[in-house]
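Here the complex is missing a single protein chain, while all its other protein chains stay put.
Right after this comes subunit A.
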Amino acid sequence: MKRQQKFSRTVGAVVLTALALSGCSAGAGENGNEGASGGSADAILSVGSTVVPQSWDPADIGDANYKPYAQAAYDSLILREPDGEYVPMLAESWEFSDENRTITLDLRDDVTFSDGEPFDADAVVANFEHFSAGTGPLSTQLDGFESAEAIDEFTVEATFVNAIPDLVYNLSDAAGRMASPASLGDESLATVPVGTGPYVMDEASTVQGSTYVLTPRDGYWNPELQEFDAVEFRIFEDEAALINALRSGQVDAGNLTSPDNVLSAREAGLSILNPEAHISWFGLILFDRTGEMVPELADPRVREALAWAIDRETLAEVTLGIDNGTIDTQIFNEGSTAWSEGLADRYHYDVDKAKELMAEAGVDGFTLTMPVSALFSQGMLTGVQNNLAEIGVEVVWEDVPSQAFIGDMLSGNFATSVMVIGAVPTDWFVVQSYLAESAAWNPLGTTDEELQSLIDAIPAQSEEERVESFRQINEFVVENNWFQPWFWAEENFAVNEEAVNVELQLQQNVPSIYNYSPVS
């Protein structure tokens, strides 16, 4: 009898526990904003991400997917609207002088940092000096920084050796993010942000490298930007896990790269947003335009022959499963003023044309040794190899570990390389990163008189004049085949629109944090 009672009690306890647990979990799937730490009716924005912030120091925060993290904690001097328009943020106004070499910023006078320090002109000076002295991934945003000076408590003037055409963009981005001067240089800034931004890190709920939780800051100057009770970034090493979290409602939004996951998200009722202008392109980079390593490449006809030999449509299909709509031959993307519809199909698959050009140049064939890593699909590599073989160009792939791939390629060890290049926010950034003599993506330091004179003129030019210069530069690159984009990658941003509203941001692969709002 005693044993039976004990048994009944045990069974009862198990049933009660099971009921309690299932009761706890009943809301798990119903509440899209459940968050990592249990169900809640609060408006929590949960963003799924596949990247881990390397640092929260404004001088070291990366680009692209890292932007929303930074924006949650740091205001920038200037705000970039979803359509690309610049509006005041910490700076109420800005003005250029001295051939665009000096910028004067009038600052808000009602802002404080999360550590209680006041935001003023001295804080901006300290941040500019800290940023330009750093080695962060975007430190070139203040290239040629000469000095900054507080004219009065809320006015600051910064001077550069040469004008930076991107400066307004840069001040809406990494270079414009302001951290408390007291925190600059402190090691802890790498893991805990100290900004003027709408949210502050909830250290107790944050697991570095896994979940970052930020909560609204009391006394923030612009409560309109604090639309959520908490913002949570959840890291997914594996996109399959991200799609599961999206489908089950644990996460409200996240970008997807796998076509299967996009399909799965659609079937689960999630909205898939596609930016009007694509962010990254697949193609061939010809580093050796002077024939230093492969003499045949010095002849522009040979470089052009390579462009005609590639079957872009098929490569896009085997690589990404996308249609012909993204075929393009330009390194400037559709959102840029340099982009031209007429140049988009400048080259297409025409083997006869390619062979003619090779014959004109008197070249029978040659060998191209290119680096390759797991970054690229085998289908794409085979396609490139076969296409080029048709005109007598033998491709030899040299295996390079994924981690070393970019480093090896940019060390000048290869004459050409296939590549996918992303995140090109401004035309000047494209020029500086890919075309200038000292650009990271110009490891052999190739230069051309015509191109260089166009580049040199840009800093002192007016906006209208710059547009024309960038167009001419774009035309030069396409005609001279320094870079041969084949197609732009399809970006897909999945959103649970029952939980959040979101608007994509021009030329960004993920929306800015300001572009989200709760549905209710």
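Everything below uses one rule, namely that a residue touches a chain if its C-beta (ideal position, glycine included) is under 8 Å from a C-beta of that chain, and two chains touch if they have at least 3 such contacts; residues count from 1.
Definition applied: contacts and distances are computed from a predicted model.
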{"item": "Name of the absent chain as recorded in UniProt (options \"Hydrogenase formation protein HypD\", \"Dihydroorotate dehydrogenase B (NAD(+)), electron transfer subunit\", \"ABC transporter permease\" or \"Helix-turn-helix transcriptional regulator\")", "value": "\"ABC transporter permease\""}
{"item": "Per the touch definition above, residue among A:93, A:147 or A:248 touching the missing chain", "value": "A:248"}
{"item": "Options A:129, A:292, A:356 or A:408, residue touching the unrepresented chain", "value": "A:408"}
{"item": "Candidates A:95, A:237, A:394 or A:479 - the one touching the absent chain", "value": "A:237"}
{"item": "Which residue of A:258, A:433, A:447 or A:517 touches the chain not shown here", "value": "A:433"}
{"item": "Hidden partner interface residues of subunit A, rising order", "value": "20-22, 24-25, 28-30, 34, 36-38, 52-55, 62-63, 135-140, 187, 190-191, 207-211, 234-238, 240-242, 244-245, 247-250, 268, 401-404, 406-408, 410-411, 421, 433, 438, 440-441, 443"}
